[in-house]
Structure formats: C-alpha cells, structure tokens
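To start, the structure itself, in structure tokens.
Note that one protein chain is taken out, while the other chains of the complex remain in position.
When the chains are written out, they are named A, B and C in that same order, and each has its own residue count from 1.
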Amino acid sequence: MRVGVFICHCGNNIAGTIDVARVAEETRKIPGVAYATTYMYTCSEPGQNEIKEAITREGLDRVVVAACSPRMHELTFRRTVEKAGLNRYFFEMANIREHISWIGENKDLNTLKATEAVRMAVAKVMQDKPLYSTSFKVNKRVLVIGGGVAGMQAALDCADGGLEVLLVEKSPSVGGMMARLDKTFPTIDCSICILGPKMVDVAQHDKITLHAYSEIEEIKGYVGNYQIKIRKKATYVDWSKCTGCGACMEKCPSKNSYDAFNFGVAPTRAINIPFPQAIPKKAKIDPNYCRQFVKGKCGVCAKICPTNAIDYEMKDEIITEDIGAIIVATGYSLIDMDKLPEYGGGRYPDVISGAQYERLLNASGPTSGHIVRPSDHMEPKTIAFISCAGSRDKSIGIPYCSNFCCMYIAKQAILTKDHIPDSQSYVFYMDIRSPGKGYDEFTRRAQEEYGAKYIRGRVSRIYPKGNKMVVRGSDTLLGAQVEVEADLVVLGTAVVSTPDAAHMAEKLHISYDTFGFYVESHPKLRPVETNTSGVFLAGACQGPKDIPASVGQGSAAASKVQALFSKDMLESDPAVARVNMNTCVGCLKCLKTCPFGAIKEKELRDGRVVADVIETVCAGCGVCTSTCPCGAIQLQHFTDNQLLAEVNAICRK
Amino acid sequence: MVETTYGYYAGCSLEGTAREYDQSLKAVLKTLEVDFREPDDWSCCGSTPAHTVDHVFAAALAARNLAIVEKTGLKTLITPCPSCMTAFKKAQHGMAKSDSFRQEVNELLDEPYECGVTAKSALQVIYEDVGIDAVAAKVTHTIPDLKVAPYYGCILNRPPEIAQFDDPENPVSMDKILAAAGVEVCDFAFKVECCGAAFGVPKRDMVNRLTYKVLTMAIDAGANCIAVACPLCQQNLDLRQEQVNSLTGSSFNIPVLYFSQIMGLAYGYSPEALAMDKVIVSADRFVRTRITVQQAREAKELQEQQAKAKGKSPKAAENKEETKSEEIE
Amino acid sequence: MPEIATQELRVVGFLCNWCSYGGADTAGVSRFKQPTDLRIIRVPCSGRVDPLFVVKALLNGADGVLVSGCHPRDCHYSDGNFYARRRLEMLKRLLPFLGIDERRFYYTWVSASEGARWQQTVTEFTNRIHELGPLHIKKEATP
Partner (left out) sequence: MYKVKADKLKEVVTNVLNDVDLVIGYKQGFDAVHATPHFITSADQIDGLVWNPLCVHNLTTYLPALKMKKIGVIVKGCDSRTIVQFIQEGLVTRENLVIIGIPCTGVISVNKVLKETSRELLEEIVFDDSGNVTAVTGKGRKTLPLAELSPDKCRTCQYPTPLVYDHLVGDPVKSDKVPEGVYADIKEFEGKTLEERMKYWEQEFDRCIRCYACRNACPMCICQDNCIAESRDPHWMTQKMTLTEKFMFHMIHALHLAGRCVECGECERVCPMGIPVNKLKKKINQEMKELFDYEPGVSLDDKPPMFMFNVDELKIKEHKI
C-alpha cells in the first residue's frame, strides 16, 4: 500500500502555528507512507495538480491531505484523486487548521497534534475500501411548501423551467405576508399591485398545482424519490362549485369572527373570502364562529349560495404525491404583543402592531385606508412608532435583529404623513438599520421631508392618560427621559419563526437554530441548501428577510432544483450500511433501531433470515452498526475497522 | 377553607410602622379560615443593606428564618411584606438552583436549610390558595362610593423569575381580590410604577416627583382611595402627601390603605380592629358610609323602581347597547 | 515525536459530523483557543458511537474520552443521538464499577453554531482530565 500525504501551509493559517516540514518528516516514518510533502495552497489548482502528478509519479494508491476541515474541501479533493484514477474513497483529510493551528498556541504541541492527526488519517485511509455509487431515477416534480412571495417565486421559476410544481399553502390564499402589506419600501409602490399578477400566474400556470388551505402531513423517502401526504383541510365549501361571488359573506349573520388576514384589526364573517385579490378566490367557513357549527342551526349561506357549494359535513382529505425535491418557504410570524406587557399591546386598544397598521393604511383594508384609532375610531394626529419591540432583547430570548422593521417603520411614517398631512410621527429606535439599495436615503426622507421625529432610545412603558397614550422612553442622545403623548402607538414587533417550524423541520430532517429558523448548509457559500440533499430553503423561514431578499432566495432555490433535476439519474451516496450475509445472525436488532426503516428481512436459500439494507433509503447514520453485536452490518467508510484504526493510531500505550 | 397550615412571617415593619397591616391581615385571614402559625425566634429577613453588600450573608439571614419554619414542618410561609418576601424568594431560588451556593450559605447557619419552604405574599395565598370565590363568599358590608386604585409597587411581582406570581408589568391579583370583596376597582396604569420610597432620604425631590405622578394618575383614574400591599409604599404615599402638596401646590388628600384593611371593612370588622387610625390620611369618610350588603341591595332595588317609574329601566338601556354593538361592522 | 517533552494527556473525542464537528470548526474559525490534548475522530452521528469504542480507547491508553453529538431533537438523522444517550449513559454508570472514574468519560451535545460552547467543553474537560491525572490500567498479566 502506497499512501501519499500532502500537508497544506494554507498560507500562514497552518504554517504559522504548525511546523509543517516537521510534520512531513515525521509522516514519512509511518509504515505505508510512500510520499509526504507540504504545499502552500493545496486546494489551489496547481496544488491539486501536484496531487494528481504525485499519484502517477509515485504510484500512490491512497491519499491523505492535511489541511482545513473536510466539511470545507473533502469533496474538492475526492474529485482530484478521482481524476487521477483512484477511487474517490481512497482519500482522507486531516483537519489541522480548524482543529489545530487556529486553536492551539504552542507550536510544538500543535506540530505534535498535527502529526498524530495525520497518523490517524493514514491509519484510516489504509482501511478504506473502494466504494461505487449506484444511480437511481429522479422524480422531477418539486414540492414548494408555503405560498408567500418566496414560495411563489420559487414555484414560478421551477414551472417556467418546465418542472411540475406542487405548491402547498396552509392559509386559504397564496400571497403570504406581502399580500397584507400596503406599500413597499423604498419605492412606495403598492404591494398587492406588484404581487397580484404573480399570484394570478401561480393560479394559471399549467405546471403548477396549487393546494391552498392544506398542510404537509408526512414526508417519506429521499432526494429524487419522496412520498408525501398532504392534508387538505375542510373548508366546508366545495371549491369546485364556489365561484367566489361573495354572496354568502354578505349574508352571514355571525359577524364577529376573528380576521386572521387583517391581524384581527376588525372582525369578519364566519364564512369569508380573505381579501378581494385572494387566489384562489374561494369562500371558507370558520367553524369556531359559524352558527351552524356553534349553535347547530343557521344554514344561511347554504340557502344563499347560487351553486350549492356549501357542505357542512365536509371532512379533511389526505392526498398522496410523489416528488423529487422540496423547497421550504414557510415564512415567519410576529411576536405576540402580550410578550411585551410593559407596552400594553393587546391590553390597550390604541397600541397596535406594525402589521395591523399596514391593514389600517391599506385601501382594501377594514377601514378602506382611513387611519383610525381602534378605541374610538378617531383619526390620530400624533403617532408613535417603536422599533425593536421585542427584537434585540435578550430578556425575552430574541437577541437578533428583525431585519426590516427599521425600513417599514420609516415607510409607515411617510405614509402616515401622506394620509394625515397635519399628523406628527415619532420613531423610537435603537439604531437605524438601512443597508439596502436606496434604503438609507429612504429613512432620511422620512425624517427630512416627512418630518418624522426620530428619538434614539428604548421605550420603558406605555400608559393611557385621558384618551392619549403616553410613551415614556429615554433619549440617549439628549441623555434625558422623554414622554410623548400619542393618539396611536405602533410597535415594530419582532420577527419570530412560525409556531410549527420545529415540527416541520423534524418532518424534513433539516436542522433549525435555537429560534426555530432553518439552518442553511453553509452561511456564506450554500445559503439555500440544507444538510439534507433535495431540501432547499427560501425566504424568512431561514431568518428575517425583506421582500427582495426573499424573492432572490426563491429564485436561487429554484435554480438549485433545476440543477438537481438536470440529470435523469442521481448518484446514490455509497457510504451506506452494508450487511455481511455470512456473519449476520439474523437477530434483526438493526431493523428495530434504524431511524429510516432502511433495513428489511431477507431469507436466504438455506432458509436463514438475515438483514438487508435498502441502499437508497439508508441515510448513513450508522446506528445499525453500533447496534449489531457481531459486526455484520457495517456503515461503509465508517466501519468498525476504520474507526478502530483511528483509535489504535492515537491510543498506543 | 384551605387545608394546610401556613407559616406567618411578620417581619420588622409589621411589628412597627405597619402594625395596621399586620392586624388587618390577620383578621382577614381569620375570616377566610386560613390557619397560620408564627415561627418562634424569627430574625431579620436580610432585605437590609446586607443584600447590597454580601449576597451570601443576605441569603443566610433569610435562610435562618426559612430553616426555622422548615423545622416546624410547614411548607408555605405567608410573607406580607414584599421586601421580606423577595429576600426569602431570592435565597430560596439561589440555594435551590446551586449546590455550591447552598453549601456556602448553610455554612453560616447553625441549622442548615434544605430549601423546603415557599414564601408567598399574602396576595398570592389569598388569590391562589383561598380563591376569589371564597373571598366573595364572606362579604357582609360595602362602601358604595369607594373607588380604589390598586397599587402593587415595584417588587411585589418582580423580577418575574424570582417572584413567580402574577404579571410583572400588569398584575391583577389585588384588582380581582378587591373586586371580589365588592369594592369598585379603577383601571390604574401606574400599578407597578416606582413610588420612590427607597430614596426617601437621599433624593427627596425626586421621590416627591414620583409620588406626585402616582397620586395624580390615581386621581385621574377616578380613584378616591389607594390600596397597597407594601409597608414602604403605604408609608411613602400616605405620609408624603402633605409634603407633595406644599411643593407642587396640589391638594392631595387620598387615603392609602392596605388591601387587607379594605377587605376587613367589607367583612364587617370595626375600624379599631383594622387599626384604621394608624394611617395618616384618614379614611373615616368612607368608613362612615359603610352599609351592609342587604341595605345596599334594597337601595339598588328602590333606585331601579324609581327608574322604572320614569319609564326607562337601566336594563332596557343595556339591551339597546347590545343591539347597537351588533350593528357596528 | 520523542523530542517534544509534553505534559499532555491523551483525550479522545468522537464528534458527529453534522453538529459537534461543525461546532469544533466554528470554534476554530473564531480562533477560540483550546488545550491541545484532544484528538478528534469524526463519525457521522453520535448514534454511530458504540460504547465499546470508548472502552477500547480507555483500555488502550486514553486518559479521557469525550463524545459529542447534535442536541436532542436536532439530530441530522432524527433519532441517532437518542440511542447514543441511552447507551452512553449506561456506560458512564458502569465505568466506576470497573474502577474507572466516570468523570473520565463525558458525553454532551454541541451544535454547529456553538463554537464558544465547544471551546468551553474542550477546555473544561481537558482540565478535568489533568486534575485526575493519567489513567493506569495494567496492560500485562501480573507476574
């Protein structure tokens, strides 16, 4: 066996705190090592060529690169050795940068540690077996979860690329948060006017199947071959018959139903179409308020409906679909105002959230665009905006910035002035975060042209005084306490992950951070991929994002899917569990423990029953290997022998 | 009635400046059939300057008392004074959470404390253990034109992770208890505003300002009486009114009573039994107008009949209200 | 490497690829300084760590063994660390019976984003092992 070892300087990143020459010298003493050298930047093209040449020149049959983390460059070098004619699994990396040179201060000890890291890698590489991936067919249908602007963008881009798309939206209409905004910063163009056409495209695109008011029940399978179950929730209206005429909504007697679309600014009817531009424009009954369900008698809508679409007996329906890739665009929610008791949101009617204010500003909103206070329906003259209401507040567990509040508050201040020329806006802020294109100019306009008074400081308490709300905070620039008597207070409430984000992540086998936002594969270089191949992220489910960023990510995710589906066959990862039929005693403990149901019984000719791995289903966790008493089932590339070789390489007392 | 027997830690204030609190609360607890015992040989709770100087020492002072209670086998300790309660809850919290801290503290004690006692404010016991219904059940008297602003002060429910009771920003326990006792309670925005008492000596003008705010807000809220649950707040808001008046030209003359005194009145105790004379701004004008629930009912009926005679019963009015709200869209 | 006189003890770490190995990378990228005793073995999942690997390491000269995986519920393979938790707990409770101080074996959960937590874990654990000193188990039959 002829192992070649290539030790990277990584400029000074490694060579600075590790004596690489020394490591090379020590490495040459290891039995089996035929060649060891150092190189300035092994990952560079000349660096990779050096490896290829050495393989042929020195007749190497195994390669070890001691450099950065394998999470960074393992794939790069696997390709390199493959190009030189070796099996890509005859390669190991020793992580001497992240795990050694960057964290250890003593050069001698680092050098020793690096040497042993290399020794471990050599020991393992000598145990490596050639592995060959099998290829399997791809189902070129893509599932998009979430019909917000990111999800719609992703769906449209996929569909325009000729892919069949399933778009699943949990609310009755697509559009998401953007559909509920009035105008958009920094251009002040009407949100629904630019979103509407997209929504229509989604509805009319012959490649897109839209499942509104539906949720993902179950996801099985693996990249290229998922089986999913979709729960179509009961709307109690047969959408195949409903024409969206809205007659039912006018006549519905229960007028105090909660209006989720309008963030509860005003009540709606128990049977309703969320908003005029809704897609699909169909009615649905809210059984929590509908008299037919609550009181057991009414049936007005059933009588009124011209197409007899009403069906009080309707049940949830589960449909099954096969797809090949998933784009997750489940969006975000806003923190509940009760979480900020010192501001009295929810307790005082005239303290509302920025989202609710959008609906008040909106011409198709419950007040048809007239700004009025919820308490007495009077027009407010003094409006106080409070940014970072919950954001950047460790005390309630939200240390992060919500990304777009600064901007929409500036926008709302501007719009307020447009709506009520003799009004005065106050904006309490911590910092003005406006890094986008044309953003900072925009916030300046709010102050300079529209006269919004910006006060740098946090608000400690809001309390009613007569029919005013007193906002008490500090002005950190004046170094004084300030009190503003406002008619209406608008909270820039913090962006949080959706309530079922974690649950969804577990269904998808993707990871999520402490706040429930989904974790991308690499924060810089793989922003829309997840660590689960075939699952991609778009929009605010990955972290607070404004519209342009969400749309960009939607398209990015779509292009990733396009790339994935550009092949008809996918290569399976050969680093999966494999059973040695001769030594398997058929106790099937592996079958009991496999998290993916990737193991099945198999009866041999002699009647013996043994375990058998379904390669494409196996995800390569290795639970089976550590379960098997006789070592008959081995996770390839992480076999007992390979790990034991590493242990033995460093424990040699 | 509540099954268990409670410990009752009066603390220094209730032995002195706040005797009326002690006296009235005990009376009320008796009415509510809450059985309690006072620990022998109790000592300072530690909410002295100690806690600003040495946490272990402060905790030890608190723990000593808790240990005494623990030995008598009682689980819960009624602690009327918020300062004492915070001291106890802090010690309990810290010692239960960290073994090392517990050992440190216990080293200072003759009898180690095993963290088996929960300190509760009188409000918490009445609100959670006794229950609103029981409170209402015992009411015999009412004061028709009494309008109370419930004032909780700064530490009764704070910090939340220590207090573990009610809402730190918008507490409601006292509101509900008093309402249950048949008292009209105002919506008071400065429930937890700082009254400044703690700075009474070093920063008097500031305290006057803060006191002024609280009192003004109470008046604005339509209150003619303030209910408190803290000796320091009571003393400050009550005693300082004259000072504030002389400084700001205002004319505050609003009684500041312990919630237990107000409950006591509703339970028919005599002013003496509730030590009403111990407060500075007298509440006699209310005590005098006190009538039995029975009388109140008769009065109401009478008034209704007169109203009917005039042809518009308040009920009808209400109905109109409803229909109106239906029409709004 | 005999020339280097070192007071190092032998600490072996089994890290799951998705969380803890990434966490160690994050710590490196953030230049969080750590003791150098630790030698890291990369495994796909903490569920891959057969307790026997830990025993093997301890019997063959390791003075301490550290296993780290994804936080419960956040396993890349959804259930791997749940199995790991049971098996490793069992081992941790058995070690003292063999006369091995259970503090020489530690298992925990560190996510890819928790570089600081990783630094703290490595530092504290290495220090602990130095407090305990080398682990002496006879290698050869007693004469």
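One rule holds in what follows: a contact is a pair of C-beta atoms (placed from the backbone, for glycine too) under 8 Å apart; a residue touches a chain by one contact, two chains touch by 3 or more.
Just so it is clear, the structure is predicted and the values come from calculations on it, not from any experiment.
Although one chain is omitted from the display, it touches the following shown chains in the full assembly: A, C. The set of subunit C residues touching the chain not shown comprises 51-52, 55-56, 59-60, 72-73, 79, 82-83, 85-87, 89-94, 96-101, 103, 106-108, 121, 124-125, 128, 137-142.
Touching the omitted chain from subunit A are residues 580, 583, 585, 587-589, 592-593, 607, 627, 629-632, 634, 639-641, 644.
Quick note on the criterion: only the chains that are shown with their structure count from here on.
Spacing of subunit B relative to subunit C, judged by their CA centroids, is 54 angstrom. Along subunit B, no residue makes contact with two or more other chains.
Looking at subunit A, no residue sits in touch with two or more other chains.
Looking at the complex, you find that subunit A touches subunit C at residues 26, 69-72, 95, 97-100, 102-106, 108-113, 115-117, 120, 502, 506, 509, 511-513, 519, 531-532, 593, 595-596, 619-623, 625-627, 635, 638, 640, 643-644, 646-648, 650-653. If you check the complex, the residues on subunit B that touch subunit A are 167-170, 189-190, 217, 220, 326, 329. Against subunit B, the residues of subunit A that register as touching in their complex are 255, 341-342, 344, 347, 461, 463-466.
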